[in-house]
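Only one structure is covered here, and it is reproduced in the block below.
Every protein chain of the complex appears in place save one, which is left out.
Right after this comes subunit A.
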């Protein structure tokens, strides 16, 4: 349930992220287009300004050119009239200025072949005109003033030249004006285009921003809703867990009750079996005595079967019944014991492992001295917060086992060490005993199961008890052993008790 919500949320998350990204991309693209349009606009503007400047430059040059042409002509006429050198100077200044103007015109109009051609024509005409003027001046200087005047009056070639110059100049100016007008129209339309582009980009930006905002708001609402759902689910989960815990509790209680009833009700018939077996044994005694007496006084009456029955069969049968019953009683007591241990409430407290182990060593000192053995406690040991009694039961059990199942070839040596690993404390109880075959490493923790040669008394309860306790304390117990060399039992517990695993009553 939780996983499904998580998934849908993630999908929404991805989708929203992608949508926002798309919106932002579109917005940025619009911005870029607007920027490009602006750059384009600026460069166009620049070009337009250049063009206007160009047109005005051409117009200016044309005007200057015309003015100098006219001035040269006027000076020539003045000189013809009264030969003053002032006129001559004016004319030659004007004539000298003309070629630079025509040259500038030719250069300026290099982008427009038609205009350039006109400029060249102007230069050409202006050259002819200059030659004509200089000839007139030369005539006058030689003293042929009349000749010169005559030539001017009758067959002046200057007039058509001047006329041509005026016409071509006017044409050039007109063409430049027209070009300017065209460029202005272009400029106006590009400005209009620019405004359109910028407004479209702006509108796009606004739309994308609004779409993103809307999307984020919807996403936020979804998020809130799913969070609420999750909280609701969580509450459901908690109650489900509580329910399951209650179920487990009930099941566990049931098992405890079962163990109790079983042990109680099984003992009841055992009391009878045992009691009447004792009665039988008691009854056998007078019977055996009778057999003895009969044998002594009237051997003929005694059959071999009767003698065997009274002397051997009956006591043997009673003995087997007795030993089996006692074993059964021990097993039942063990179950009862486990069931009781299971009901004991664990109360965690700070435990000093070293002093706890010292205590166990002292309890076993008599036994270890007898066997010339040793219990070695490797210090220092980490601190623990656990139920002291449970810890003591586990460790005492392991150490007692280590001594009980020693190797007959060497005195027992039990080494206990402890270390802390990522919030857990691991206590190793290592011995040099007879070891456990690999196939039995798990089995030994099962109730009533034992391993190896059955040379020592026991019911196979200790390790089952140890494991049950370790589980209840939130820990585990493992066995590593090499047959014939020794065993190591590792108890792993949380450094601080995490509360009970399973029931607490």
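As a convention for this text, contacts are C-beta pairs under 8 Å (C-beta built on N, C-alpha and C of every residue); 3 or more make two chains touch, one makes a residue touch a chain; residues count from 1.
As a convention for this text, contacts and distances are computed from a predicted model.
Asks: Using the UniProt record as the reference, specify the protein name of the hidden chain from among "Succinate dehydrogenase/fumarate reductase iron-sulfur subunit", "Response regulator", "sn-glycerol-3-phosphate transport system permease protein UgpA" or "Potassium-transporting ATPase potassium-binding subunit".
Replies: "Response regulator"
Asks: Touch as defined at the start, partner being the missing chain; which of A:120, A:145 or A:267 qualifies?
Replies: A:267
Asks: Per the definition of touch given earlier, which of A:276, A:320, A:448 or A:471 contacts the omitted chain?
Replies: Of these options, the touching residue for the absent chain is A:276.
Asks: Touch as defined at the start, partner being the missing chain; which of A:64, A:171, A:229 or A:329 qualifies?
Replies: The single option touching the absent chain is A:329.
Asks: For subunit A, which residues lie in contact with the unshown chain of the complex?
Replies: Residue positions of subunit A that touch the missing chain: 260, 264-265, 267-272, 274-279, 325-326, 329, 340.
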